[in-house]
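Let's look at subunit A:
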Amino acid sequence: MYAIRIHGRGGQGTVTLAQLLAQAGHEEGIWTQATPSFGVERRGAPVEAYVRYSDEKITERSHVEQPDCVIVQDTSLLEYVDVTEGLEDDGILLVNTDADPAAVDVDTDADVITVDATEIALENLGRPIMNTALLGAFAGATDKLSTGSLESVITRKFAGEVGRKNVAATTDAYTEVHA
Partner candidate 1 sequence: MSSDPQEQDYTDRLEHDDELWNPGHRACAGCGPALAMKYITEAAGENTIVTNATGCMEVVSTPYPESAWGTSYIHNIFENAASVAAGIEAAYKSFDRRDPDHLDVQDSDDLNIIAIGGDGATADIGFRALSGMMERGHDVLYIMYDNEAYMNTGVQRSSQTPFGAETTTSPAGKESIGNDTNKKDMASIAADHGVPYVATATISNPRDFKQKVEKALEIDGPKFIHVYAPCPVGWGFDSAKTIDLAEKAVETGLFPVFEMEDGEITSVNKIRDREPIEEWLEPQGRFRHLFKDEENGEEAIEELQGWIDGRAEDLGLDA
Partner candidate 2 sequence: MARADQQHPSDEQEVMKGTSAVAKGVMAADPDVVSAYPITPQTGVVEKLSELVADGKLDSEFIKVDSEFNAASTCIGASAAGARAFSATSSQGLKLMSEPLFTAAGMRLPIVMAVANRSLSAPLSIWADHTDAFAERDGGMLQFHAEDVQEAIDHVLLGFRVAEQVNLPALSNFDGFILTHVQEPANIPDETEVSEFLPPRDPEYTLDPSDPKTMGAYARPEHWTESRYEIQRAMMDAREVWADAVEEFRDVFGRDYTEYGGMLDTYHAEDADHIVVAMGSIAGTVRNVVDAYREDGETVGMVRPRVFRPFPAPELRDALADAESVAVLTKEMSPGYESAFAGEIKGALYHAESRPPIKSYVLGMAGRDVKPEDIAEIVEDVKTATPRMGFKESESWPQLRPELLEGGDDR
Partner candidate 3 sequence: MSDTQDPYENLKITTGVVAEPNTSRTNETGSWREYKPVVDPDTCIGCGQCETYCPDQAAKPVEGEDFYAFDLDYCKGCGICADVCPTDAIEMVREVK
């Protein structure tokens, strides 16, 4: 079992990112599950979503408490949310920021990886919607998802030109992190 926890804010597409991660995992032929942790909160409130990957059918329904990977969509959350709670020492903390990993203010033994997904999104899409870039960064950092799987789920979700631009954002982030 490989578990991912995503931290974001309502309106940032946390659920979409979880969905794309699950669908891309499915493309790889593994069992996947994405569970948003919903509240009645509205846009802007901190939210979480969980993704699980497994070689066996996933029946677990509890929240992810010991993630192998934590994705942080917005560094302003670091002040309020203990994003590294339960994160495995050999895990990954993937943070959307223009800062260097060393500059990210967290206390963890896990590998901290940063990517400026918002900038990549602005360059490719002209809008700061960073989920497809974060998807690419996750793939680049973990080698769990192939670029082919990413392209296939993104073009299925976004038609035409929007799809192509999102694939480009994914690829840019993948390349940046993978290198």
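Basis for inclusion: all candidates are chains of the complex that A comes from, given by their letters.
Following the convention adopted for this analysis, a residue touches a chain if its C-beta (ideal position, glycine included) is under 8 Å from a C-beta of that chain, and two chains touch if they have at least 3 such contacts; residues count from 1.
This structure is a prediction, so every number in the text was calculated from the model and none was measured.
Interface record for this complex: partner of subunit A among candidates 1, 2 or 3 is 2, by the touch criterion.
On subunit A, the positions that touch candidate 2 within their shared complex are 18-19, 22-23, 26, 29-36, 38, 40, 55-63, 65.
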